[in-house]
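Missing here: one protein chain of the complex. Every other protein chain is in place.
A and B are the chain letters, set down in written order, and residue numbers restart from 1 in every chain.
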Amino acid sequence: MREILFGYGIFAMYYVIAINTIYLTIILFSFNKVSSILKGTLYSKYQSLSGSKNVPPISVLVPAFNEELTIIENVRSLLALHYPKYEVIVVNDGSSDKTVEVITKEFNLKYFAPSSIEKKVETAEVRGIYYNPNYPNLYVVDKENGGKADSLNAGINLSNYPLIASIDADSLLEKDALIRMARKYMENPEQNVAIGGNVRIANGCKIENGVVKDVNLPKKLLPMLQTVEYMKAFLGGRIGWSKVNGLIIVSGAFGVFRKDYVVEVGGYRGGYPGEDMNIIIKLHRHMLDNKLPYKVEFVPDAVCWTQAPDSFKILGSQRKRWGRGNLKNMIDEGRHMFMRPRYKIMGLLTIPYNIIFETLSPYFRITGLLALIGYTMMDMTGWKILLAFSLVNIAYGTLLGLGSLLIEEIAFQRFPKVRDFFKMLGYTVLMFFGYRQLGILWRFLGQIDYFRKNNTWGTMTRTSWNAEDNKSA
Amino acid sequence: MFFNLQMAYWVVYGLLAIMGILTIVIMGIKFRNARNQKKTEESLQNFQSYLDYVQSQLDEEDRLRTPNQKVGDFDKKVLQKVLIDWIQRLSGVHRDKLITLCHDLGLIDFNLKRIKSFSEFKRLDAAYYLGSMRSSKAIPHLFKMLKKNKEGSEAFIIGRSIAQAADEPKDVKEMLTYLAKEERNNYHLLADIAGESTLDLRVQYKQLLTSENKELVKLALLGLSNQTDSGMDSNVRNYVYAKDKEIRMNAVQLLITSGAWTSNDIKKMLHFNDSDVRAFVAQWIGDSGVVQFADQLREGVKDSDKIVARTCAKSLLKLGETGFIKLCDVTVQNEGQPVADLALECIQEDLKESSVQTGNIEHVTSYNQKLYLYQKYFGKDEGLTQAI
């Protein structure tokens, strides 16, 4: 019995080391790419590009559910983006509050019947469109409740332009975020089917008139931990994954897509969270099935600020949703691509990594930890092994965090203070004492939710997705 | 399972050591940045009076004088950044004056030296500044750099510099041809880059029209559309029938905007067998408000393609009162048919839009006129009046 427990515990340890080693490889790819990103951003003229005739127009889709308090400020700030030609499409997802009333009153919008909408993708019933020629690039779509994915689909149906940007109603775009994405897109419009932006945590920053004025680290514990976590996932992870064209997710908070391909893959999938990951997997699959050259890009200098949940309850429900969404995506899509050479990096690396090291990780980690604890309880002399296990784990993880901090320091320097660096480093270590474990537990609970609710999940339930999937770590 | 406690400790030590190194590197970068910033501030402080002089004497006839202080390499970097920021925002004599000043300050030679540096970053930095300073001396170096960089954003940055610095149109053409050889459909970006050049590129574009590379054809069509030139050759006319939709649309746009098409040509295009072209032409008529095509638009409302029909109706409404009446006629004459519904819907939408549009007195009178006409045709519509 003891030997079995011990053996399994050690296996779990190697499992964690393997995750970290893959992550390290990805970070190395990130380093490789960061210098070219830096060159591109330093010497591009965003000022003149933001008024150029040659930049493609973008439809900015803003799904909104019960946002009456913040929607006006958000729309105002979206209308003030620096970009040549774009439209803002707010999609009200059958809010139970006065989201539509508030916004139509503020901008004096008039009701129009939705007859001109071309149904490229199926959606819940659209009640009407609101518009005012004084704000020619603002549309509000009012529709029955159908979830976030459904709202994005309704936005796609109304949109007039070939590119769409999906944006969370509660997040804030920097004024040149769109033009930075567009520059990347313009370099290779044929192949860049999706481009992700960088999501940063706004808690603690000074925000004035919809603009982040002073960048500060959050003061509270949970947002601070998420800041470090996001930085690691976005800078360390996504830059590298995009380098090998194996990016599996473009955050729902901020991404730009080619509309024609999104329509070709049937639009966003509703009913489950994780539609942001789902659309990317579908795009990968579609392009690879049809043998079309393509890229899913990531532009770390296009920044979207978001408010991170600061209570355990909200964070927990967000992470449970991610867990559920991730599982659903792997069952629906990932399964078909797993270890299939025709799906290249996606099939051979990204999907296996996600299934083995993300989706299944709660099982390995929790049982592994239990085994080691059980072993140690039986034989107190084993505490050293447990300690060594933890130390290797923490040191390796911290190293990866440091790698991301180095990328931040090389390319972006949003936190120039020495004190901020040590604070972030401290929280990188702190993450391993409780937060990590909690995250794994939440993911596990999310998967339980999936199995329990799977059959009874009706599409008619009102869904709230206020702090929905910004990313999955 | 293999497990060695001793080795685990060694691994931890190893990781800690790497972490230590990374921390030192990060602190080093922070320190370097802080020092650079301090040095920049000092240098700016030093040259503040001089820069003030440049700014306030920019409008004088005299050539701007170089500073009496010693300008070190670091100062040069600081000064060129400030001067380029100004140069990029200006055009005309003042910009030329600042460029001459860059020359007098020795900034061109400074960057010509740096463009041969071993550091990639320095080379790119120098290329960027040489482009902005319109230094034609840098062209051979820039081409050498361009051809070394096969992919990534760098190639476009260097391309931009070539467009700015070139004093021969053929250099711009060579750069564009090079950047387009992968056929990635990024001709919009190339057009933007070519737009940096102050040279007349018409001849070059016309040569590109016959290129094998579709990308270059699109670029040429787009580039020519920014220039007015009635002498469009038959190549462009043939491209209206091209397989590639973008070539087709660009050709149509060019033919319309350059004035190469007569009004008869345009009328014919509203019956062209490609619906994209029809929609495009209808849209253009509305946007440019050419009332003489009102009858053609009225027929277009009956188009079998829904998008074309709608575009025609919307464009009619942009033609003012004439268009409005014509659309009302369509509704009345085709009662009971889908065309009438579409037309009526567009009319009502237009009325609603006009009702909220704030603006000058013209808007108000035109709205009242339209409302009057509407009631004459359709009577007082309770629903609509309420909605308004």
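Heads up, the rule we're going with is that contacts are C-beta pairs under 8 Å (C-beta built on N, C-alpha and C of every residue); 3 or more make two chains touch, one makes a residue touch a chain.
To be clear about the criterion, contacts and distances are computed from a predicted model.
The chain absent from the displayed complex carries the UniProt protein name "Histidine kinase", chosen from "Histidine kinase", "Energy-coupling factor transport system permease protein", "Extracellular solute-binding protein" or "Cytochrome c-type biogenesis protein CcmE".
Considering the full assembly, B:Y50 is the residue among B:Y9, B:Y50 or B:Y377 that touches the omitted chain. From the options A:V102, A:V211, A:L391 or A:V429, the residue with contact to the chain not on display is A:V211. Residue-level contact of chain B with the missing chain is found at 49-50, 52-53, 55-62, 64-65, 67-69, 85-86, 88-95, 359-360. With the whole complex as reference, residues 47-48, 50-53, 76-77, 79-80, 82-85, 134-136, 175, 208-211 of chain A touch the missing chain.
Here is the rule we use: only the chains that are shown with their structure count from here on.
Averaged Cα coordinates give chain A a centre that lies 29 Å from the centre of chain B. Residue ranges of chain B in contact with chain A, taken from their complex: 1-3, 5, 8-9, 11-12, 15-16, 18-19, 22-23, 25-27, 29-30, 33-34, 88, 120-121, 124-125, 128, 152-154, 156-157, 160, 184-186, 188-189, 191-192, 195, 222, 307, 310, 345, 349, 352-359, 387.
Residues 6-7, 10-11, 13-14, 35-37, 39-40, 43-45, 47-49, 52, 54-56, 108-113, 115-116, 118, 131-134, 183-184, 186-191, 384-385, 388-389, 391-392, 395-396, 398-399, 402-403, 405-406, 409-410, 413, 416, 418, 421, 425 of chain A touch chain B in their complex.
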